[in-house]
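All protein chains but one are shown at their positions in the complex.
Every chain is named by a letter (A and B) in the order it is written, and numbering of its residues begins at 1.
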Amino acid sequence: MNNRFKTSFLAAPYALWVLICTILPLLYILGYALTSSTGSFTLANLTAIADPVHLKSLWLSIKVAFLTTVICLVIAYPVALILHNLKITNKGFIVFMFILPMWMNFMLRILAWQIILSNNGILNSILSAVGLPTLHILYTKSAVTLGMVYDFLPYMILPIYNALSKINDQVIEAAADLGANWLTTFTKITIPLSKDGIISGIIMVFVPALSSFVVSNLLGGGKVLLIGNVIEQEFTLARNWNLGSGLSIILMIFVILSMSIMNKVDDSENGGMLV
Amino acid sequence: MINVKKGASYFYLGLVFLFLYAPILVLIVLSFNNSMSRTVWGGFTFKWYLNLTSNDDIMAALGTTIRITLSSSILATILGTSAAIGIHYMKKRHAAIMLGATNIPLLNADIVTGISLMLLFTRFTPLGEFSVVLAHIAFSVPYVIFNVLPRLQSLSEACYEAAMDLGATPTYAFAKVVWPEIFPGVLSGFLMALTMSLDDFTITYFTKGAGVNTLSTMLYTQLRKGIQPELYALSTILFLLAFVLLLVINFKGEGKKEVAK
Partner (left out) sequence: MEFIQFDHVSKSYDKQLVLDELDLYIKENTFVTLLGPSGCGKTTTLRLLGGFEKPDSGKIYLNGNDITALPANLRPINTVFQKYALFPHMTIEENIAFGLNIQKKSKEYIQDKIKYALKLVNLDGFEKRSIDSLSGGQQQRIAIARAIVNEPKVLLLDEPLGALDLKLRQNMQYELMKIKQELGITFLYVTHDQEEALTMSDTIVVMNQGYIQQIGTPEDIYNEPENAFVADFIGESNIIEGIMIKDELVSFLGVQVPCVDKGFGTMKPVDVVIRPEDVELGAPGKGFMDGVITDCLFKGVHYELDVQCGGYEWLVHTTKYFEIGQHVSLNVIPFNIQIMNKPESEDEEVMKEDE
């Protein structure tokens, strides 16, 4: 016991670190948010979200983030399931193929999408070559959503894949043994048992999607103003740190809110399912 | 029937991979494009690769990026590993508090993390490479901790005690029994910290101050006036290096497993 106690002090530097680099910065941002440029207490930086421009961009952010998350989930779940069912030994290799794109600079990859999606870009060249109508989605909400799906997809695939790996194969066999067909096994066993992975995937996609400003800058061409863009502009162009901090706090509140909604969904599923 | 299903599975995987790798392919092609335009193919050239080392701006940004990425991921790995060990041996209630705090940077939006750190740093130190390193440690430590902790939890307490029982000192027992078990977690934590640091833009952008540029922030400033094609070449090199490195690690790991069988 004594030894354990002593060993636990290995975390002391980290505890100090957390205090200085995690807690303190949050207090600072809260401090800025609750003061005016002259230093007096105010709630104006928080209530500024009610400004129609801010409200519109917050609403747009929520819509885009929600859509991004849903599309990621729909694409990622089958991928994770297929990977899990692959009968190969070297699964680590496949998993790392999903991480590898991150080693090409993120900014450049989004830029490449600009090139692919532009009016006379690669995608439209291919489309017109095979006689299909061309797409004009660059600098629209759709392009921003596509960029975010692209950027965050691995964050949805990997946790779901990990959750699936943890399911005991015998449990799946047991469901079949008890008469469940493929669909029933999938909905009653596989999905509920991979719920943790789904939830962390959703969080890992929704939170950055809600606050991203780079993707919308590149693929939205300044026409798609997300709450992240508003905050960034307050800090860089407008130099109104107090307002920027206030909107950041609002953003944080929305993140916390959406996560507690996720947890609610989680609980009710646990309690109310007798089928 | 089974083959149709299998074929469909592979086709679907292929599509997703195409989606993920198409932009990378585009960039690699651009790095050989003998035209400054992003949309016109001006013939094949190696000149961007050859010009690379003589472009001082890019070389400076590359140097900064490497310094920041390496130092932040190494420091984060040391800090995170010792934190994980400490947390593992803590009382449950204390450990829960620590883990809660560790979750904050993971769950917080990048922009909020970046801004809050910037607000703190401007009070105490001029923004620069040093503040970026601190910021990168802040967001990558949690990845190290969450990679190492599960390893510790699956490590049997009895192993460590058995080593002590056989006469090992605590240090020796740690080096010979605990460390080999948690090492894969430390390594994957380190690699994740490295990847996150290299790929980060938002937090660097807010904490770097004037004059300092990593590759990401440099690209961001060039977006409007046009990207220097040397950057495509450099990114291609970095990407291929990572590809080869991870390939080697992966197959070396596989080889070891085979021997162990």
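By definition in this document, a contact is a pair of C-beta atoms (placed from the backbone, for glycine too) under 8 Å apart; a residue touches a chain by one contact, two chains touch by 3 or more.
Predicted, not measured: the structure shown is a model, and the values here were computed from it.
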Shown chains touched by the chain that is not drawn here: A
Contacts of chain A with the absent chain, listed as residue ranges: 168, 170-171, 173-181, 184, 188-189, 192-193, 195, 270, 273-275
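Going forward, only the chains that are shown with their structure count from here on.
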Centroid distance [mean C-alpha coordinates] between chain B and chain A, Å: 18
Chain B - residues contacting chain A, complex: 9, 12-13, 16-17, 19-24, 26-27, 30, 38-39, 79-80, 82-83, 85-87, 89-91, 94, 98, 101-102, 104-105, 107-113, 115-120, 123, 134, 137-138, 141, 145, 170, 195, 198-199, 201-202, 206, 215-216, 219-220, 223, 227, 231-232, 235, 238-239, 242-243, 246, 250, 253-254
Partner chain B, residues of chain A touching it in the complex: 3-5, 7-15, 17-18, 20-26, 28-29, 32, 75, 78-79, 82-83, 85, 89-90, 92-93, 96-113, 115-116, 118, 120-122, 150, 153-154, 203, 207-208, 210-214, 217-218, 228, 231-232, 235, 241, 244-245, 248, 251-252, 255, 259
